[in-house]
Structure formats: C-alpha cells, structure tokens
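Just one protein chain is left out here, and the rest sit where they should.
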Amino acid sequence: MTATTLPGEADTASRRLARPQSWWQRANKATLIMAVVTLAVCAFFALSSDTFLTFANISNLATQVAPVLIVAVAMTFVITAGQIDLSVGSIIAFVSAVCAQLLVAGWDSSLVLIAGLLMGAGWGLVNGWFTAYAGIPAFIVTLATLSVIRGIALLTTQGFSVPIDSSTFFAQLGSARWLGFSSSAWIAVLIVALGLVTLHRLRFGQYVVGIGAAEESVRRAGVNVRRVKMWTLMLSGLAAGIAGILVAARLGSGSANSAQGFELTVIAAVVLGGTSLFGGRGTVVGTLIGAVLITVIANGLTLIGVSPFLTPIITGTVLLLVIWVNLRSVGIAHALRRLGVRS
Amino acid sequence: MTATTLPGEADTASRRLARPQSWWQRANKATLIMAVVTLAVCAFFALSSDTFLTFANISNLATQVAPVLIVAVAMTFVITAGQIDLSVGSIIAFVSAVCAQLLVAGWDSSLVLIAGLLMGAGWGLVNGWFTAYAGIPAFIVTLATLSVIRGIALLTTQGFSVPIDSSTFFAQLGSARWLGFSSSAWIAVLIVALGLVTLHRLRFGQYVVGIGAAEESVRRAGVNVRRVKMWTLMLSGLAAGIAGILVAARLGSGSANSAQGFELTVIAAVVLGGTSLFGGRGTVVGTLIGAVLITVIANGLTLIGVSPFLTPIITGTVLLLVIWVNLRSVGIAHALRRLGVRS
Amino acid sequence: MTDETGDLLVELRGITKSYGPVQSLRGVDLTLRRGEVLGLVGDNGAGKSTLMKVLAGAVQHDGGEIRVHGRPVSFASPADAQGEKIGIVYQDLALCDTLDVASNLFLGREPHRGPFVDKRKMHEQAAQILADLHVKVSSTHQEIGTLSGGQRQTVAIARAVSFAPDVLILDEPTAALAVAEVESVLRLITDVASRGVGVILITHRLQDLFRVCDRITVMYEGESVDDVPIGELDIEKLVALITRSEPQQGVA
Amino acid sequence: MTDETGDLLVELRGITKSYGPVQSLRGVDLTLRRGEVLGLVGDNGAGKSTLMKVLAGAVQHDGGEIRVHGRPVSFASPADAQGEKIGIVYQDLALCDTLDVASNLFLGREPHRGPFVDKRKMHEQAAQILADLHVKVSSTHQEIGTLSGGQRQTVAIARAVSFAPDVLILDEPTAALAVAEVESVLRLITDVASRGVGVILITHRLQDLFRVCDRITVMYEGESVDDVPIGELDIEKLVALITRSEPQQGVA
Partner (left out) sequence: ACDSSSPAESGSASDDGSSNASSLPEPSMQPEGCETTDELEIGLVTINLQALFFNQINEAAQAMADEYGVDLQIISGENDSVTQANAINTLVADGVDAIIVAAIDTEGIKPAIRAADEAGVPVVAVDAIVEDPAVDTQVGTANAEGGAQIGELLLEESGGEGEVGIVGALNSTIQLERQRGFEEAVTEGGMTIGTVVDGRNIQENAQTAAENLLTGNPDLQYLYATGEPALIGLAAAVRSQAAQDRVTVVGWDLAEPVVDGLEEGWIAGVVQQNTFEFGYQAMAAAIDLACGNPVQEEYPVDTQIVTPENYEDYLYYLEG
C-alpha cells in the first residue's frame, strides 16, 4: 500500500543490489590467513635449511605434492557435496599395478594411459552408482570398495612390484620435465585450474555446493542430484586414476602396496583448506594451500634433519596449530581491516 | 473461537497422545533387518563349516569382537553427536605401549590399569577440548592427534614391542575366563549395556542425539553443548584406553604399532549399525550388530578356508550387499507388516 | 479477473499418501482453471503441504490421479513437474543456505554463456527481479543463510515467479512478511492470474483469501471436504468450514 | 489487563550488533514491564529477531546494556538468559528434527528419576501440555521432523510456555497457525500476562496486536524509532510507523 515506485527507482535499486563485491569482500578470509600461515611455515624452513629454497628442492616439492593435490582437488568436490571417498588410495594402487602389468603384457603406452584413466573413472562410477542410485552412504560404499579394489590389485600382482620398462613413453612421463618442473607438477597445475573453473564457474559446481548445503532443496529445484553426486565420485576416481599413473611412472614400477592411508592425507589437505566436511562450503584454492602445507612440512622436517620419530608428532602439532590460528584469525582479519579503514 | 473444550476432553486427548508405542512401532526397522541379515550370514557359515558353531569358536568370536565393540559403542555417541574420532587406534597403541613400559618399570598392575584408563580419557579430553572449546572440527583434531599420539608411543618404545610379564595381574586379565568367555568379552557386554542406558535413558544421550540433529537448537535450549561434545570424545578416548589395556593384556605385550587402521573398522561397525555419519541418529544395538557382523565375516571366511587374497574382496562385497539389502528392506518390512495385518 | 470458462489446468482425483503408519492424504480432489486463484485452506496438519508437494513432484503419492492440461501425468521428480510448468513456493522455502541470493534465485536454470555460468548476468537479473518485487535485501551476493525470515521468503517467492509457470503454488507465502510485502505478493497474485496463470494459494490469513481468490477448497484430516466459490462465503462461514463446526457469532 | 505501574522487567539500552560488514542493530532501546504485552514491529530485516536473540542469550551483542529486574546482566549463553527466566519462541523454532515431540518439549529440563530420564512421565506431561494448548499432533512419540509447519510451531510455543518464564518472547508465533490455533495463542498471551509475565510479541498480523498489546515498539533498519501506547494507534497509523511514511487512506 505504500509501494509508490518512482520511475527508475527500481533501476537504481537493482544496480545497488547487484553491485559487484570488492576484492576484499569476495576473498575467503580463512583461505587468505591460511596462505599467510603457509608462507610463514615456508619462511621458517627457508631460514632453518639452506636447501629448502633451492630450485632443485622446489621442483621436488612440486612433484611430491602433485598426486595428493590432483586427488585433493577432486575430493574437494566430493566433500563439498557432502560425500566422501575413502577408496582413492586403493584406486591408485589398482591403476598403478594394472598399468604396469599391461605394459609388461606388451600394450602400447598410449593405450595403457587410456586404460588407466578408464579404470580410475570406472571405479569412481561404481562408487558413484552405489552412493547416488542405491542410496548407500558414500562412507560405507567407499570403505567397502577400498577393501575390494586393493584386494583385486593384490590378487593380480601376488605381491610383486611390477617393473615398468624405462624406455616406454609411460615411464618417461615420470621423468619428463618442462621448465625444470616434472610432468606431474604441470598436470597438477592444470587440474587445479580446471577445478577452480568447474567449482566456481560451471553449473556443476553450483549444484555441488548446493547439494552439500541442502540436497533436498537442489532436488526440488529440478536438478538431477543423483547424477551430480555420481559425477563427483567419478571425478575423484578419475583423479585417483591419474595419480596412479603418475605414481607408477615416477617409481618405474606398479605395486598393489602403493598409497596406503593416502585417503587420509588427501582429506586432511581438503579440510585444512577450509572445505567443510558436512558439505556446502568448499574452495579449491584452500585445497591447494592445504596440500602444499602438508607436503612442505614433510619436506622441511626432513631437510632440517628431524628424527623420524619426532616427525609425526611435529606434523600433527603444526596442523593443529595452523588450524587454530586460522580459526582465531577470521576475527583478527576483521580487526585488521577495521584498523585499516580507520587509519 | 471454536475451542469448546468439554470437561475431561483434554484428559482423554492427552491419554491418546501419550499412548505408549507398541513394540513394533518402537523397534528400529533397519536394525531389525540388520539383525536378520547377520543371522543369515551366521547361518551360512554354520552350514559351511562344522567349527563355526562350536563353543570354542563362539568364545573366540566374543573375544575378537570385544575391542572393536567397546570402542564402537563409544564411537556411536561421537558420531551421533555429529563428531568423529580418528585417533582411537593411536590411543590403543599408546595405552598398550605405555602400560607395558610401566609394568616393566615395576608399577603395580592395579596402578597401571588406572593409568591406562586415565591416559585414554586424557587423550580423549585433549581431542574434546580442541573440538568443543577451540572449535576445530573433530575430524581435523583427531587426524592430528592420530599422528601425534602414535608418534609419542613410537618415540618412547623406539618402535619395539614391550613384553608384559605373564605373571602379572595385568597379563592374567588377558587370559582370565568366566563361564568360558574371556574377560574382554564380559567387559564388552558391560559396556554395551552401559551404552544402551546412557544413550536411551540419560539426559546425556538425549543431548547427544539433539546435538547431532541441530546443535544450535540444543544450545538455545540452555544445554552446555560444548561440555556434551567434549564428553563424547572423552568417552571414545576412555573406551580406546580400555581396548588398549585389553589388547596389551591379550597379546602379552604393548606395541606402538598395534591397532593401525582400527578407526576405520570401528567407524564401519557403527555406520553399518545404522548410525548416521551426519549425526542425529544412533543406535547402540545397531553398533553391536555391526561389530559382530564384521568379526563374523572375518572369522567365517577363515574357517571355510577362503584364499587370503579373496578375503578383502569378499568382505567388501558382503558389506556392500548387506547394507543394500538393509536399505531396500525397510520397504520390505512395511510390506510384510501390511500383509501380516491383513491376513 | 478470472475466466470461469477457462480450460482445466490441473485436476487431482483421489490422491492418497501415507508415511509409514501416518496417513497424510486420504483421497483429495482438486481442480484448477487457467487464470483462477484457488484458495486451499485447512487446519494445521490437514495435509495441504503434502498435497502440494505431490503436485510439485517433490513427493510421490500412493494412489489417485493427477491430470495437467487434461493429460494424466506422473511426476517422478520435481524436474518433471517443472517440465509441466508448475512452480511452487514451499512452506519450508527449499533454499540452499550457503549459496548467495542470486544463485538461489536461479538454481537449476542459471544463465550461461557457453559452458560457463554468466555470474554478472545472473546477479544483474536477480537484482532486477528483486527490485521489481521490492524485496529488501542489501546485496545479491549475500548468503541466504544470513537473511531474515521475511527476506528468505521473498527470495523464494521471487524464485518461483521468475520461472513464469502456468501453475503457481504458494504454500503460506506471506507467513513471515511485513505488511507492505504482503500487499506486493497479493498484487503479484492477481497480476499473474490475469495473465492466465492458475494460482493455488495456501494461507491461514483468511482475509487475504477474500481479496484474491475465486474459489476455496477446504481440506480436513487428509481429505478435501468442500469446494466453494468465494462469493458464497464470508469469514465466519469459512472458519466453520475449516474447523468443521457451526458458524458462530464472534469473529477473530 | 496490564499493570502500568508494574516494575521494569527488561530494559535494553543502545544495543548494537554487527555481522561482519552487515550492521543488524544500530542502537535499540526497549523496555518491558511486568504483566505487559509489548508488540515489536518493523519491516522485514529490521532487526527484530536479532534483538530477541540477544535478549535470549543466543547471540552476543557488541554494545549497549541489558538490564533485567533492574540489574545489568550479560548473557554468555542461552542458559544464562533462562536463568533470568526469559523464555522464547524463535522464529526458526529451534527444534531438533530427529527427536520426538516430548523430548523436544522438555529438551534441557527432562523430568528424571535419579539419573534416568523418566520417559513415561515426560510423555504424559507433554501430552497434558499439548492437550491443554489444543495442539493437533497424533502422538508425543512422533518425530518433530515429520510434523507440519503449524504443528511444529505449536510445539515450540508449548515448549516456551511450559518453562513458566517471567519474560516470554514470541517471534512470529502464529505465522504458520490456522485460525483456531491463533486464537488459542492470543488467549494464552493475555492469560500469562494477567499472571504478571511480560510478553514481547513480534508479528506481522497487525490486527492481532490490537487485540492483545498494551504498547508497540517500532523498529526500522536496526533502530528503535517509536514507542507508542496502543491506545494512540489505529491500523493505518501503525502501518505508517512501520514503513516510515505518512498514513494513507486505503487499508489492507
């Protein structure tokens, strides 16, 4: 009854409403702080070890972080959608072992690469189908396939670590370098970029976030939530397939013993990066930082020659500390910002 | 305006409202079906192996299921409250290793027992404090302490297992039997009973369920949700302490390398039992069934002489199958019920 | 405003739905014509929301028939109902708390350029729609979870309307709205109805029904018990129909 | 019905609250006397619910002072506010979906016998309370998550009332209720007020305010802008106060 709309009023109102956010508003404060903390950790290691900042070590770091990062980016989608994938380590073992066997059997490298990707995606599809269409919680499904997939890999290899002929293209993938960085590192960069675009720029990403927040609401919006959920798990399977190929290529052998406990490292990286385990919030940049942080800690502690007995203790403590600082510092960031505005 | 309440009307209405539910209404259908499936699995093994139903084997089974079950009951509370505890395996290793060392150092068994319980509860308290009061997600906290706790255990033992003198009361706890069942089994029974009462009859249990469903609502109801959350994690730590003592007593040694991956088995048992990983729904009876099912599968497959390579494959497949049947069968149960009513 | 001879948009016959032992719908009939505003009333727990969820495909009914545009349909999912151009504002709103206002508004049909969501366009269009509806939010970038109850509800209404549906279902759309916003929504209803859309309005604000409805369907304990043109009713009679008692003198 | 000379139950002075960049409350004053029914009105997003969360201890304010019974208090948690006998029905109800009706009703103060929750007594008492309030649910064993919107709301009201608070805050308690239930709630409000309880009623149904309130406080964009005895108002004036415009002729 008092809606006396002047001409153009709605227009200015709408312009005000859609005003793009400033860089600071858009930035995820927690991720920013996390980046700062990671830099601080790096600075500490750089001061304590001469080798840490050498190009050789940085290149090493990039290679070492690659498999974790690749799977963690995909896992970011899985966790953001409120699911989880515990089978990634087993898929890596499976793909690396079977690829090596196929190479031994005389398959061409390119075929084996394709087979590796298909196997990864295939296992992901199995996980996804049981989760999305049979309605079994992803935790259970992937816990079961974790055991099944590694079991099959063990069965086929009988415990042998299957060597990969270093003259094959497959093996060279492990040692190929470009601008001083390994192929693994470049692939990881590519996948992070793809992950960023997919989560923040594609409908799929919107639905993944939405499903994590309120699956039923997304379903009622007419989205095929089952397909989206299946896709997330397929992506993590595919990523594990890629990681399996890279691990095998780098080691020059495929083994069913690879990547045990890998899932926990990956999930740690994702959650450390600020993605909520209950779904609905996820960031690929955070995952990148989380994966780098975990790898840097392992690398740095070795470089400064810490006893292997102390390594897990220090790693755990640092993780806890980092998250703690991070949580506190959303407040700190606002306080700083307010100071900045005032001055 | 049409509220023409006749005298006594409210009374009959209230009696109708509070009418106790029938046994069938109260029963958790999923748990019932799960019990039926577990019985079916047992029947299968009983038919395939003469030994399965011997008293010796059943007594074995009871001993084998005990540590998993003890921790799983506590984990039911943790998961129902929407938390998780990944550090239970490490706590078991820690308690078993340190208890053995204390015994070697000449402490009296009773003191060591108390120390073991305190250590378990103490680590649980650490987990709980960081989760409830520092606000760090339980997954991260316990992932970090998982690494720290086992690290400390490894450090103190230098990775070697510490023998326990079999003449101590502590060691005898491992071999003590009553009515043919081991002390572990009886303790597990006791803890299941305590768990049942606590979850379904105490306020604490109500709050645990409520916090899992809607933490903020419980907080607004004036409940100290932080304390409740801390308690759940302390309970799982304590349970892990008990399990650690029993494992050490049974093995006659304490090792920092025991119970690796134990957390996954425990969580599998809990989730298999129908407790929701997202919190808000939990059943101790379901957990009991889940733990028994997992143990029976391992035991049965050994008895019927399945190849060890096939064991993980079969185990995973059976788990998936069981859950699948279970999900379908809530519908089946209703259908059966309806048939039953009609006939 | 309405077109009494308009063709039948929606026809529900004998819809039943049980949740385990609870029988929420025991046989409901309902019809909706093009350009008509139908008021659906009933006591708390009468089954109104359940019925609307069935019509929107969010819930599958056990028995009975749904006809849209005269054709029998069966909705396996909300997407199917959307395909028949049925739009709905759910009583619980069905929003995603961690997505921003614009994303919620366009959930499921984001404007896109090639494979990419066109975020700028999405926010601009969202701002336009919200400004048109006089929705009071400060930015289309705000997360839905941080909005006030009324703000959330207006976003949900904006969402349903912007689908340009043939059938618009509003399940207590004004429950949390302030006076001016209620007026906007009522105006909106007559607006869309005059463009030929069939509207089903569920509300407990009976006086609103008299301002926009053409016909009232009354539900009681899971059944449709009355179907009366608005002209034959006054507020006391309506209350009596809802509570299944004789009309009384005192009026709320 | 009210006692104008009654002692001051609640006094809020200059309450402010920001969520990051959003300033929800910019300085709100409010007073409530014993036995008084205070209407709190304002546009959507005006900050009414936020203010009530502050008063109920669910949210901590940034600045300003809260006095209860004349003593300055600071609520670190809802438990503290309950300690001062402040009861509230939240706009979002704050129920636990997987608990049953009786458990929700008694959450935080379950009847117990020794260390055990006395489930039978709990269900009996719950049934009594619900029957007294004419709440239409089929069983106290039903899970809250499966109730209809109106049923949930009545349970939340029953919950707040059964605390026997000194201060009762009702944040849009009748939004989802059917006519008869609204009447019950209004009757309930006058009832408890006559027993000396101070009631704060937030609602967008302005006509209800005139039936039960003694005084109206108006909020606008995070500030309290008016505080007027009900006698000085009619519905047009009230609408004008809420929307900050001149009173007009046409009435909703």
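Read from first to last, the chains carry the letters A, B, C and D; within each, the first residue is number 1.
One rule holds in what follows: a contact is a pair of C-beta atoms (placed from the backbone, for glycine too) under 8 Å apart; a residue touches a chain by one contact, two chains touch by 3 or more.
Everything numeric in this text was worked out from a predicted model, so none of it was measured.
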Full-complex touch with the removed chain, picking from A:Thr142, A:Thr198, A:Ser236 or A:Ser258, is A:Ser258
Of A:Val73, A:Ile187, A:Val247 or A:Leu288, the residue that touches the missing chain is A:Val247
One chain isn't shown here. Among B:Val41, B:Val73, B:Val88 or B:Ala259, which residue touches it?
B:Ala259
For a quick check of understanding: of A:Ala46, A:Leu125 or A:Ile304, which residue touches the chain that isn't displayed?
A:Ile304
Chain B residues touching the omitted chain (full complex):
49, 51, 54, 56-57, 60, 63-64, 67, 154, 158-164, 166, 174-175, 247, 250-253, 255, 257-262, 298-299, 302-303, 305, 307-309, 311
Those residues of chain A which, in the complete complex, touch the missing chain:
49, 51, 54, 56-57, 60, 63-64, 67, 154, 158-163, 166, 174-175, 247, 250-253, 255-261, 298-299, 302-305, 307-309, 311
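Keep in mind that, in the parts below, only the chains that are shown with their structure count from here on.
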Give me the residues of chain C that touch two or more other chains.
137-138, 179-180, 183, 239, 243, 252
Show the residues in chain B shared as contacts by 2 or more other chains, in ascending order.
1-2, 25
For chain C, which residues count as touching chain A in their complex?
56, 58, 77-79, 82, 90, 94-99, 102-103, 107-110, 112, 115-117, 119-120, 123-124, 126-128, 130-132, 134, 137-141, 179-180, 183-184, 187
Where on chain B is chain A touching in the complex?
82, 86, 130, 134-137, 139-141, 143-148, 150-152, 154-155, 158-159, 261, 264, 267-268, 271-272, 276-278, 309-313, 315-317, 319-320, 323-324, 327
What residues of chain A sit close enough to touch chain C in their complex?
1-3, 5, 10-11, 13-21, 25, 197, 201-203, 206, 209-210, 212-214, 216-224, 280-281
